[in-house]
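Structure first, then comments.
The complex appears here without one of its protein chains, the remainder shown in place.
Chain lettering (A, B and C) follows the sequence in which the chains are written, and residue indices restart at 1 in each chain.
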Amino acid sequence: MTTAPAVLCAEKNAAIRQSFSRQGLMQTLGVEIVRLAPGEVVLRLPYSERAAQQQGGFHGGAIGALADVAGGYAAMTLAPEGDEVTTVEYKINFLAAFGDGELRACGRVVRAGKRIIVTTAEVVHRAADGAETPCAVMQQTIAPVRRRY
Amino acid sequence: MTTAPAVLCAEKNAAIRQSFSRQGLMQTLGVEIVRLAPGEVVLRLPYSERAAQQQGGFHGGAIGALADVAGGYAAMTLAPEGDEVTTVEYKINFLAAFGDGELRACGRVVRAGKRIIVTTAEVVHRAADGAETPCAVMQQTIAPVRRRY
Amino acid sequence: MTTAPAVLCAEKNAAIRQSFSRQGLMQTLGVEIVRLAPGEVVLRLPYSERAAQQQGGFHGGAIGALADVAGGYAAMTLAPEGDEVTTVEYKINFLAAFGDGELRACGRVVRAGKRIIVTTAEVVHRAADGAETPCAVMQQTIAPVRRRY
Partner (left out) sequence: MTTAPAVLCAEKNAAIRQSFSRQGLMQTLGVEIVRLAPGEVVLRLPYSERAAQQQGGFHGGAIGALADVAGGYAAMTLAPEGDEVTTVEYKINFLAAFGDGELRACGRVVRAGKRIIVTTAEVVHRAADGAETPCAVMQQTIAPVRRRY
């Protein structure tokens, strides 16, 4: 629903990568940035025990965190220069469980307002052979906030 | 909204503790069980870099995971004997940010149906001096599933 | 989670009643104000065909509208003097279906910030004999906005 230029400016790109590198939780889970574009961010989470639940699948909390960050940085690509973002709320539905491969979350901005940015994220499982299966969908409200670092 | 006996039977207690100990994400974040009662579960998450976001506060994804598990195990206390639970979806609102102390999530069952269990969770920050401040509220849909371990 | 004085000031009371009377949807459904207090609003919706779904029960959309308005006016009780409120988003879980009597929605403020007010609402069915049964729970994000009338 958003039309945006395809390449993110260098300053935003650097600001988001710096911000991401400061997220202890993302480092702990081994999440990596796949793509940063205006209004769209893709992250990957390889399967590991650290991200697992009791039945051996990716933990819903880890999937939620992945989607939260994908949506949040998608919002940050369109937030005012120099701002950080904070999650007001998110809601996630789980579609299927997976215990291997990796998850890819694609966060997209649905509407970028001054005070509120609305995003969605789709999380897809990617198996070793490259086959993709839907895993979760998220809907989120983000607010731009002042950077404090 | 739920009336339930105050003490959890020994089998359920053991089953939930075993299930919890198998959750890699909870071990990684250092989450501990504070209380298991019929229809109500309290967990604690001490502050650490592993659970942090870029501004130094508890990560929304970690708070979401904590609330998800508190609600899920609250549901499991009322699920059929021998069943595990899976999260259909959850939605969380963040109320305030904290960068120290610990978070306590109290999950409660609002309605326990055969196919669907609805829960809520309140997440509260507890400072070093014991002062408590609301941090997040969650609403969740859980489904009982067969145990696979 | 909110501590607030028990009586709403006369100006707020009048402003909310005026606002409510302007809501065509609430008039159409026959919703009435039961209670206005600081941080808490109770509304009632008597059963009628206008509020029904295909199986004869209260329509989830009508229940959602009722909860939305209860939460929204609970927020308005704590919003800056002269402001209206708008719903950023809401999420509702349905607990049981009812095809008679009335529904009562109690909206409560969980956190009142300057830009964002978070509320919850509990919707309860009340039968002809006064018996109450939980019907739905809602969680909501509200923003104060300028009044345009």
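The rule is simple: a residue touches a chain if its C-beta (ideal position, glycine included) is under 8 Å from a C-beta of that chain, and two chains touch if they have at least 3 such contacts.
Every value quoted in this text rests on a predicted model; they were computed, and no experiment measured them.
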| said: Touching the hidden chain in the complete assembly: which of C:Gly64, C:Gly101 or C:Pro144 does that? | reply: C:Gly64
| field | Absent chain, residues of subunit C that touch it | value | 19-20, 22-25, 28-29, 48-56, 59-62, 64-66, 68-69, 72, 84, 86-94, 97, 147-149
| said: Under the stated touch rule, tell me which residues of subunit A contact the chain that is not displayed. | reply: 1, 91, 93, 95-96, 110-111, 118, 120, 122, 134, 137-139, 141
| Interface with the undisplayed chain - residues on subunit B | 88-89, 91, 115-116, 118, 139, 141, 143
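Just so we're on the same page, only the chains that are shown with their structure count from here on.
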| Same or different for subunit B and subunit C, where same means more than half of the interface numbers show up on both copies? | same
| Looking at every pair of chains, which has the largest contact count? | A-B
| request: For subunit A and subunit C, let me know how many angstrom lie between their CA-based centres, rounded off. | output: 33
| message | Using Cα averages as centroids, what's the distance between subunit B and subunit C in whole Å? | response | 28
| Where subunit C touches two or more other chains, by residue | 91, 118, 139, 141
